[in-house]
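Right, one structure below, let's go through it.
Up next is subunit A:
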Amino acid sequence: MIRASGIVKHYTLPDGRSRPVIEGADFSLHQGQSASIQGPSGCGKSTFLYLLAGLAPCDGGTIQVADLNVSTLSESQSDQFRRQHIGIVFQQFHLIDCLSAHDNILFTARLAGAVDPVHIKHLVNTLGLSELVDKPIQQLSGGEQQRVALARALAHKPNVVLADEPTGNLDEDTSQIVSHMLYSTCRALNTTLIVVTHSAHVAQLADVQWTMQQGRLYRVNRDSQDE
Partner candidate 1 sequence: MQRLIRIFSVCLLAVLAGCSPAPETHTEDTEDVALFGGLTASDKLSSPLAQVTKGVRLHFPADHQAHPDFAIEWWYFTANLVDADNPKRHYSLQYTLFRFNTGDAVSNAWSDGQIFMAHAALHNAEQHWFEERFARAGAAGVFQQPFSIRLDDWLWRAEGDSLLPAELNLAWADVSVNLTLSSHGPLVLHGEKGYSEKSANGSHASYYYSQPFIQVSGTAQIAGEPVSLSGQGWYDHEWTSQLLDENTLGWDWFSIHLEDGRKLMAFRMQLRNQLDHVTGTLVSAEGETRTLAPSSITLTPTTYSEGPSSNRYPSEWRIHIPEHGIDISTQPMKDDQWNRGRFSYYEGAIRVSGTHNGVGFMELTGY
Partner candidate 2 sequence: MVAVILSLLRKQAKHDALQVIWVILAIMLGCAGLSSVLILNDAARSDYQNVASHPLAKLVQQQPSLSILGEISKTALPLTRDDYHLLRMRGLTHAIALSKTTLPVSSDSNASAVTLYGIDAPALASLVQPQRLGALDPLGLLTSGVATHRDVILAIEHYAYANTNAEVTPLQIIENSHPQTRDAQPMGLLDMHAYFALFQANSVEVPLRVVLVSFDMQSAAQDTLIRQVKAQLPPDYQLTEWSAPIDAVAVTQSFHLNLLAMAMVMFVVCLFIVINALNLLIAGRLTLYRTLRQLGVGRLVLVKCTLIELLVYCLIATTIGVIAGHFIAVLLAPTLSLTLAGLFNIDIGLTQIDGLPLFLPVLLVTLLATAASAIMPLRQLTQHLSRRQYFSESTFNGTSTRANRPHLLLFTALVLAAVTFTLVMMGQSLPVVFVAIASLLLTGIVSLFWLYPRVLTRLQKCTRSCHPLMQWSVAHARQIGFKTKLASAAFFIALATHIGMNLMVDSFRTATLHWLDSRLVASDYVYGDKDSLVELHRYLSQQNRDSILRYRVEAEITPSPLPQSSQQSGPIRVYSYPTNAEYRRALADSALTDENWALFESGQGLLVNQQYAIRSQLNAGDDVVVTINEVSTTFRIAGIYMDYGNPFAQAMLPLSAFVSSQSAASGLIRLAEADISVMATALSGTDIQLPDTVTHYSRDEILALSLQAFDRTFVITHALNIVTLLVAVFSLTTSILLLERDNRHVSGLLRSLGVRQWQLTASLFSQYGLLCVVTALWATPFGVILAWLLTHKVNLFAFQWQFPLVLSASQIAQAIVISLAIVCLLSLVPILRGQRYSIRERLQCND
């Protein structure tokens, strides 16, 4: 269960001035649901995602994720929170170059101290990575790397997966494959999924669609693009 209310976030520019990014955003999502967040570039949707992950503190409001008040966590608590409850999929994959695909997948599970070989194997099979696990990352295509990133994000059985433009660096066909895999795997694992995307197609796959405009989040009905 994710609930965010009155979230405020400012950027501090190098010259010391403050630029508001999120001004009083509210958000909620049930466990196992998927949500997409769309919006123009620079509107703060990725920022909101990272606030949910505890990667940055918010300047106002509260964020509740799985009964944890993320906005009041200390840094070490926030690190632990991410290790155990959050999986992140990045636009640029952010795989670890010196590890093989298999080690990349296992990495988060090892960090969390919760390696489940059966679960890992299931993920590998589900995401079609069986033939690729022993390869070095540099030898994988973009889509393959993103699938590895997805497997890594799910390996430690997090409550929530946050995906920031997961298909941003992929071609259209690969994008469709990856996005379907993302949604279906999370659904199958009853993992809450929040996807930030520019792609309408990817956004529509979610149970709930949101849009961020002028620092606020608005829920988008299936039948209407406006609130």
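Criterion applied: all candidates are chains of the complex that A comes from, given by their letters.
Following the convention adopted for this analysis, contacts are C-beta pairs under 8 Å (C-beta built on N, C-alpha and C of every residue); 3 or more make two chains touch, one makes a residue touch a chain; residues count from 1.
All values derive from a computational prediction rather than experimental measurement.
Participant: Which of the candidates 1 or 2 touches subunit A in this complex?
Facilitator: The single touching candidate among 1 or 2 is 2.
Participant: Which residues of subunit A touch candidate 2 in the complex?
Facilitator: Residues 11-14, 47, 50, 53-57, 75-76, 78-84, 86, 88, 90, 94, 96-99, 107-108, 110-113 of subunit A touch candidate 2 in their complex.
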